[in-house]
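A single protein chain has been omitted from the complex, and every remaining protein chain is retained in its original position.
Coming up: chain A.
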């Protein structure tokens, strides 16, 4: 008011104000008065917050009543009484006493040919990698003793990151200490509550955990079905046209796997990139299974699909399969990837990868680089040969799912017994062990949305599997299934 008075030219004198009140019509004064009373009334009203109302005098319980309720409350036991899955628990008791390489020796003395683990390039036990790891152990010790921010960064980590970025031809790489946590941390560091993620329905569980942690809206499209994805993107685009304001701040992502662990087939990356630019959606690719196994020189799905890595916003991969150590990484542009160094939970808040494992990964990556795809090509041809023989010789007994060149294949029993239960497959794996073969059923937790409807045996091919080893696998599968069919 004082300010107005001071500036007499444009504002009213106090007396003018009084005069205005006198000259105003009565109905106006009554109306204004009512409004003021209403506002005052609102100020004194009880709050309607549900949490407050609960504590209101009406239904607040007395201490005795509370104690009564507390005494009555019976929680469920922490551990539910579900019957234990003995076959699963048994796998924790089966102890390997040798490296889990192309063959594995167990504590009961049996040595099995391994068709169960992700040792695609046969790097486990490779002398070069082992020696590098040992040298590193004698230099750094085992643990890194801290997160990357707090003296957990060793020169080997920096070197491996540089090497990974160069390997992919990207600006920057970020190293994680566990494969599962890589994509699970990368997704929620960008996607937030009001964002939208289009994810393949068969995505692996690590991706699903990332989606869950992001709290974004998740839209699932049918597996490898770009037409369905486009339909969903179009629907979203129409929705965006109606709400342009909201669309301007809603980030949209497509999340796919390079080689799907859950079904052994390969994503149509070329078409996804087209969709990405058409609908302005970011594209994230997880390639734990495709690194080292796809592409002419083992550089993964981008190389295989002939797509420039620049067209993918972010590539994440675990290095626990083909590179045979522990950990994972994310590569991409500096703009994209650097953000994770402060916002990737699994990066910031976890101890860094033990330096000897980083050194091993670094040596493995050098080997992939030096081999120029020799083992990758061999792996593809072994996988393809196995696939063709499965189709040719066992078509009436086992169904096989997966791309021919994929080192991961899912086998199911339907064709001979009509029944493909998990116990039946577990029995088959047990019988395989008697025949000198290590097979495993694919395990899933109940809430995994990407798991196949039917259980399966997941075959993993090693590039050094010989024809005779493949032959004995086929012989076993044939005789086992024939035996079942006869019963």
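Following the convention adopted for this analysis, contacts are C-beta pairs under 8 Å (C-beta built on N, C-alpha and C of every residue); 3 or more make two chains touch, one makes a residue touch a chain; residues count from 1.
In this section, contacts and distances are computed from a predicted model.
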Record lookup, UniProt, unshown chain, options "serine C-palmitoyltransferase", "Dynein light chain roadblock", "Guanine nucleotide binding protein (G protein), beta 5a" or "Myotubularin phosphatase domain-containing protein" -> protein name "serine C-palmitoyltransferase"
Of A:124, A:160 or A:175, the one touching the omitted chain in the full complex: A:124
Among the options A:199, A:233 or A:356, which residue touches the chain absent from this view? A:356
For the chain that got dropped from the picture, name the residues of chain A it touches. 50, 54, 61, 66, 69-70, 73-80, 84-85, 88-89, 91-101, 104, 107, 114, 116-119, 123-126, 129-130, 133-134, 137-146, 148-155, 157-158, 177-181, 184, 190, 204-206, 209, 212-213, 247-252, 277, 280-282, 310-311, 313, 318, 320-321, 323-326, 333-336, 338-339, 341-343, 345-346, 348-351, 353-354, 356-357, 360, 438, 440-447, 458
